[in-house]
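A protein chain is absent from this complex, but the other protein chains hold their places.
Every chain is named by a letter (A, B and C) in the order it is written, and numbering of its residues begins at 1.
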């Protein structure tokens, strides 16, 4: 196995530029697919970022994931349609990873009827039931729900797995740790993907946690774990591939901690630099060691770079995005919704089928006093 | 340091009766005090247990702590009046440990006006502000509050410490782990005492947690920890003594996990044996290896057993308890309380002193729309 | 006379019947698999349905609810039991930020049939951390159903309706009702949400009662009958939705409304009922509406204070008689 003991946000920069990406770790078509998926995701995010203000139609908070493409790209090649995937607020990468329809992501952000949730949820709460993708803005909640799905899968003895993606910030919450206790105890088919990008909004991990050691902390809870340099996409791919395989084979929960970095502000297109929470050296380091560029170099070194394939792929991506925008912009806004119906299901097919209708009944007034029990 | 690697509820019994208590670990007067305090607490609990039904006046759930006297006894000799102590539902031992007035404990349980909380709180929510003792029945909550007090102490650069006592069950809760994260990160002056008695109500630790390894799990959170056989009272004393000393000197939080056992039902005097959650072998093992008996033997072996001192001490204890019962029984029930006053403070001395009275003011209706911010 | 069951026994029977009818039904909660069960409501289930479906859960209430949510998403119908509603407060994030709004944010596509039983302690010095009843909180949340059965018959019918229904549901159970015995049919039947039961007809005062207040209300009505006052006792049975029509019709007849809710007075369910009727009642009030509830105070432990704290028959009789004078 690779040597990763050194990894932490305190040490990454000091070791200088990352030189260890090896295209040979994965088959050439996987290498290309990783590049293509990362580029696709990056291009989507850049396009949304640029359109945000001029269009003034994406009227919801968006947490862009530029710089963090490697995990979603690897997942996109590895998850099965029947697996479940849960995301936090920074949802676009995971939506993408699950193969959920991008058009519906765009339309959702635009608040349109054709959006994945008909404009009810927006970027930070988006879901797509058909492809088993779910998200939500409250930190750590979706991780716990993912454990619930995994509990169901285990009872059914299913080969499907449940996956939760989140940031290192979510691990501040107690909800995260009670989930780990249960996942470890039950040895659930659960893949936990922690994208450690060092910050929760502006707050450094070491301002909130004793140490940069999440992958170590989870082990005595019965969770296997591994940390990787998250911008080394072939390595990320192989790690997750083996991880998913082991989980499907019944080896129990696994946490993959991927060290990575977000380029943009925490939320929205405005610059949050005035909060001075990170240095330009740090930013530049991570831009130089961007997952796409690292892979590009590795592919070139391995003679797996075919410019015409690349150009073709880029063109298709551009067309897809243009089509997504068109779809989103041309779709209608939702209107005249029935609030009640949207919040409450009034059909009860199973109860209708199995339960007899109510009859009158007696009432006994001889209520005894409460008795002592185990409190 | 002592070898304690072997300790866990799975192994304790299999090693046979515990033979390692050494009276020499502590000064003779400490040995005697430990015996006296344990015996005092045991006698109190046994008396309450026996009186519960015949009297039919202790109308609240009580979680007896018979069998678990060693931690409270050690603490009673080591905490300072100005330290803070927080307990869970099994509160009597900790109330006792803080030197809070036993009479007021009895009266509180009897629901009397003279109780520590005037009969408002009962056994599981009792507190005694004057001696800085607090408890509460919701698991893990008091541990978090103890961290809050420790935060205050740290800001003040106080030499006082904050102590929280709880069972292994409380560590199922996420609230516990988010507290540890913070305590470790802030290196708070906090002593965490986990009395691991194996069960949460009837549920075995291994039914709820991956492993019997709490003291190990807390370490990577920045919490020093040590586990001890909790019925070895000189060892417990020394461990806590050193622990408290180190915390006062600024070494940061420490968790002491003490393996022990409760003799009675989880709650109340009724037998909960029909739930068949523990064997009579187990029960017998722990009764044989009871903290009082173990110390008694050790004191005898060390020639520190003076029967007339012992008899004298026992007599004083009996008198004290009789006095407590008399006080509780003769006290009046609370009556005619003002609910509003009890729940709300209407005095505001500081505000009265520092704030000017309100004046009329304008109102601007030019409310702008909400602006995007960090969500 | 048919077969009798206690309130606890009725819950147990409903659970067992639903579990045997549908593999989707699983139960989770602390100590559900021991012979005492949860106050007798889960006893023996583990022998019949095994530990996979009768799950003793770690003491981690928020996770338990999220686990149920995830299982529901995966096709199950989980039933959660909390020995005390107070413990459930740890799970409010799961309830308010996830469960209650899941259908909404899925754009009406996904339903989560998670059922939560919350037991409310009363008496024997439960004190302030073992006796809260926050049904008004749950009812305030869109997307949840809330019930408060007062009889063994309803306890069974509401639980079955919930377990085989499609909506997240919270059932408030008064611990002091558990030993009440009553005729309960063996078959699987439903008690629908939003349909109150008129426990006693009367023309003078409409007395809407919830949960633990129902038996008290009936005793009070019997008492007042003796002095010629006819109280109509409406057992609301479910709070969200609640049967506005039944209450309105009754008030249309009596012109007097009093709500007896076993919870704090202010910002509670009683206020909602009075307001809704005030908004809709077109007749003339013969007397101003009243609420009979716990005082706005946490629960005292002492036996002597419990007596002052919980509204009793005497107090109700007094209030109702004053209303007849007004």
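Throughout what follows, a residue touches a chain if its C-beta (ideal position, glycine included) is under 8 Å from a C-beta of that chain, and two chains touch if they have at least 3 such contacts.
Keep in mind the model is a prediction, meaning the values are calculated, not measured.
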{"item": "Hidden-chain contact residue, picked from the options C:7, C:137 or C:178", "value": "C:137"}
{"item": "Option touching the unshown chain, where B:146, B:294 or B:313 are the choices", "value": "B:146"}
{"item": "Contact partner of the left-out chain, one of A:170, A:214, A:228 or A:255", "value": "A:170"}
{"item": "Of A:85, A:121 or A:294, the residue in touch with the unshown chain", "value": "A:121"}
{"item": "Interface with the unshown chain - residue positions in chain A", "value": "59-61, 108, 111-112, 115, 118-125, 136-139, 169-170, 172-175, 200-203, 207-209, 272, 274-277, 333-337, 339-340, 342-343"}
{"item": "Absent-chain interface as seen on chain C, which is shown", "value": "86, 89-90, 92-93, 96-97, 100-101, 104-105, 127-129, 132, 134, 136-137, 139-143, 240, 264, 266-272, 274-276, 278-282, 288-291, 296-298"}
{"item": "Chain not shown, touching residues in chain B", "value": "84, 117-118, 120-121, 125, 127, 129, 134, 136, 138, 141, 144-153, 155-156, 162, 174-175, 178-179, 181-182, 185, 339, 341-345, 347-351, 354-359, 361-375"}
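Simple rule for what comes next: only the chains that are shown with their structure count from here on.
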{"item": "Chain of greatest Cα-centre distance to chain A", "value": "B"}
{"item": "Computed distance of Cα centres, chain C from chain B, in Å", "value": "35"}
{"item": "Per-residue multi-chain contacts in chain B, two or more chains", "value": "61, 124, 137, 172-175, 201-202, 208-209, 272"}
{"item": "Two or more partner chains touched - positions in chain C", "value": "31, 36, 58, 60, 62-63, 124, 126, 130"}
